[in-house]
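Reading through the structure tokens given below for one structure.
Note that this complex is displayed minus one protein chain, with the remaining chains in position.
Moving on, here comes chain A:
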Amino acid sequence: MGVTVLQQYPVPENKTGTYVIELLTKRLLALGATQQGQFLVDCESYLSHPQMGTTKTVHILHNSEQPASVFSILESGTKNIHVIADGLFDLLMMKLSQHYTSKKQTKIESKGPRFELGDFCVKIGSVTMNQSFKGVLVEVEYRPCVMANAVWGLLREFLQGLLGPTINIQPPQHLVSRMNEIYTPIDTIYQYLEHFSAYRKVTGLRSS
């Protein structure tokens, strides 16, 4: 597991999401990347029942890179608590449907091709919520290194080269506090949740 950076790629006016994905795919293939299947990251959020006191939100996420795991993040005010469990956790959530109700209309996912280029793994995902297109997320993983602090300059250089000079690249909010720690899969999940939450708040929808 290497350090991963998730970056939003803005879809230009009067262009579609498919156009952007094709453009980035073309750039990657020109660099010498090979496509290695598809990937999918999805997120479903549950609200606790009002009878249980203050309402809390639980986000359940799956990542095709870790297919046997279910990631859950509980938002409780200032602090987020995460639990990594195996596939049975989904069934457990169904049992708990009396206490936690799913917000079906906010189920959101990022899905698209997965590329390998040397030691990099690049995923270009189109984000959809309820079948409506929301934007493009580019995930870049540098697999040999486990410390975000050491590898940030290198990842930034790679992203800048891939996405073009117009995109402003900053370290992800979640990583800033964890620069000197060993990177784990949950750090990727937090980054996806950050972006998904931002997309949910945006009301302006554009068809793909």
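Rule of thumb we're sticking to: a residue touches a chain if its C-beta (ideal position, glycine included) is under 8 Å from a C-beta of that chain, and two chains touch if they have at least 3 such contacts; residues count from 1.
Convention: contacts and distances are computed from a predicted model.
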Query raised in the report: One chain isn't displayed here; going by UniProt, is it "DNA-directed RNA polymerases I and III subunit RPAC1", "Mediator of RNA polymerase II transcription subunit 27", "Ubiquitin carboxyl-terminal hydrolase" or "Pyruvate dehydrogenase E1 component subunit alpha"?
Result: "Mediator of RNA polymerase II transcription subunit 27"
Requested in this report: Can you work out which residue in A:Leu23, A:Leu117 or A:Ile167 touches the chain that's missing from view?
Outcome: A:Leu117
Requested in this report: Check each of A:Leu47, A:Met147 or A:Ile167 against the chain that is not shown and name the one that touches it.
Outcome: A:Met147
Query raised in the report: Which residue from A:Met1, A:Leu74, A:Leu96 or A:Ile169 sits in contact with the chain not drawn here?
Result: A:Met1
**Report entry** Contact set of chain A toward the excluded chain (per top definition)
**Finding:** 1, 31-32, 117-120, 142-147, 149-151, 153-154, 157-158, 161, 182
